[in-house]
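Left out: one protein chain. Kept in place: all the others.
Here is chain A:
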Amino acid sequence: MQVTLQTIIGGISLGAVYALVALGFSLVYRTMGLVNFAHGNVVTVGAYLASTFYLSTKLPFALAMIVAIAVTGVIGLVIERVLRPLENKDFDLMLIGTIGFGIVLDALIIMIWGATGRAVPSPVAGAPIELFGLRIRTYDLVVLAIAALATVLLVLFLSRTKRGAAMQAVAMDHEAATAVGINVGRSNAIAFMVGAGLAALAGGLVGPLLYVSPTLGGALGIKGFAAAILGGFGSIPGAVVGGLAIGVLDSFAAGHFQGYSELVTFLVFTAIIMIRPTGVFGERTVNRA
């Protein structure tokens, strides 16, 4: 029992990071029906930027994170702008286009930061909290709090602001949205920018938890995507629940299958997608066409 609970706690902080990655995927998907295959690479860029500003320029961790989010937001804008001619026309081509961006980002990362990784020290000092015999790292709590705050802000943005409402409208029917005067291109751009920002937030937060290396984003990206699908692609609460679930699954798989944990996670993910392609909270059919 104690071990099980400890495993769950170990999985939850990574799960919160997966949830942030999943939110980025979902936000772009619900707005324009596209899966951004460069999302994982953007996570890596975010992780490197945050750690660089934190370690080299000695910025406070929070400030380093904000700078990282701003820079990756610009990357998101660039991706959207370049691929805009294909929007709502050919999704398979757009998908391949985002893979192309992923290839470029991957090479840029290696060029700027090298192929070897780096370890990021935890920004919060202090011993782990002991609670009912369970050990909880203080940084895990910080990750959870920030992820929760980001989710709440995102939901408020989507539901309470005019821009957010416009994005919801585009998500439902881009043609009708155009007809009532919403700038669909700008809506998509914002979705991409916020999505990239969330990726950077995830990357920055995961730095002290994992080893920052060029392959970091690949694994996080796919697990974040799995989380988004598990919860129901495009659904905000789904992304959060899916992220936490994948985090816990991951933690169990690592405990039980050691090196094969990735294999197990992907097999489970494939089984889930076969059984229920729309996920737990998903409503839409798989193909929007």
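One rule holds in what follows: contacts are C-beta pairs under 8 Å (C-beta built on N, C-alpha and C of every residue); 3 or more make two chains touch, one makes a residue touch a chain; residues count from 1.
Basically, contacts and distances are computed from a predicted model.
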Pick, from "Phosphoribosylformylglycinamidine synthase subunit PurQ", "Metal-dependent hydrolase", "YIEGIA protein" or "Polynucleotide kinase-phosphatase", the protein name that UniProt gives for the chain of this complex that is not shown. "Metal-dependent hydrolase"
Of A:L108, A:V124, A:V152 or A:M172, which one is in contact with the hidden chain? A:L108
Of A:T4, A:S159, A:N183 or A:T270, which one is in contact with the hidden chain? A:T270
Listed in rising order, the chain A residues that touch the chain left out are 34-35, 37, 82-83, 85-86, 90-97, 99-108, 110-111, 218, 222, 225-226, 229, 259-260, 262-263, 266-267, 269-270, 273-274, 277, 286-287
